[in-house]
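All protein chains but one are shown at their positions in the complex.
Right after this comes chain A.
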Amino acid sequence: MKKYRRIWLLPLIFGLVFILAACSVKQSKNKNVYQEVKQSKTITWGVRADTRLFGLMSVKTGKIEGFEIDLAKALTKQILGKDAKAKFVQTTPKTRIPLLKNGNIDAILATMTITPERAKQVDFTKPYFPSGQSLLVPDSSKIKDVKDLNGKTVLAVKGTTAVDNMAKFAPKAKVLEYDDYGQAFTALKAGQGQAMTTDNGVLAGIASENRGYKLVGGTFTQEPYGIAVNKGQTKLLNKLNQALVEVKKNGTYHRIVEKWFGGVPGFKEVENE
């Protein structure tokens, strides 16, 4: 009797798989995403859940919290009205574009730098965060600018553009390279170098967690973050750009930046780049 039951289950499972597959095919077809989000009053955002200050899974609340989360909520309300909801899906640099392409998320708001190669696959809004390379130094340091690094030792992570940029901006600096940010920062703590260099977002995350360290020198490269939507979603793109301008104008953007980056020593807010 049991055997028969199992055989009955098989076509059922296959049927379900087919229905699911059909659903995903339907979603991936180029529909007007803006119409959909307007009807459902929900925007599904692809966000980071592992990046301090931008989007980090909180152990206490079990929710993702950060600058990008608050910005996404503000933009959702700006576009769809007060009763609209923002849904969040965790993404990583590897998964975010596929998730956007197959329709699991409506937009990517996940520390994504606007680059020409990426722009071939997705459409970017205007920048929402002026990311770029910066410097992290101890509070007592006399280093103020990337030029001060000549003749000093700078700590960076292997294989990042930060290393190449040092040759351009401070050719006489000695660069020590490590395997990850944790190691590079520990080396800075141990006095193995005078400054650590990488994206300002990463450095701000470190500085917010470790007292006695500050960001200096502003950003000496421009690698701004933008919101990405699927190719052809012009309506949604325009709405997002419009909403970005509005949240900047009405002070919401400023409030969110203050909330997350206000406590980071030396972090320079650039609102209208």
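Quick note on the criterion: contacts are C-beta pairs under 8 Å (C-beta built on N, C-alpha and C of every residue); 3 or more make two chains touch, one makes a residue touch a chain; residues count from 1.
Everything that follows uses one rule, which is that contacts and distances are computed from a predicted model.
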Seminar exercise, completed: Record lookup, UniProt, unshown chain, options "Thiazole synthase", "CidA/LrgA family protein", "4Fe-4S ferredoxin" or "Glutamine transport system permease protein" -> protein name "Glutamine transport system permease protein"
Exercise. Who touches the missing chain here, A:Gln90, A:Asn104, A:Ser141 or A:Gln183?
Worked result: A:Gln183
For this session: Spell out, residue by residue, where the missing chain touches chain A.
Result: 158-159, 163-164, 176-179, 183, 186-187, 189-192
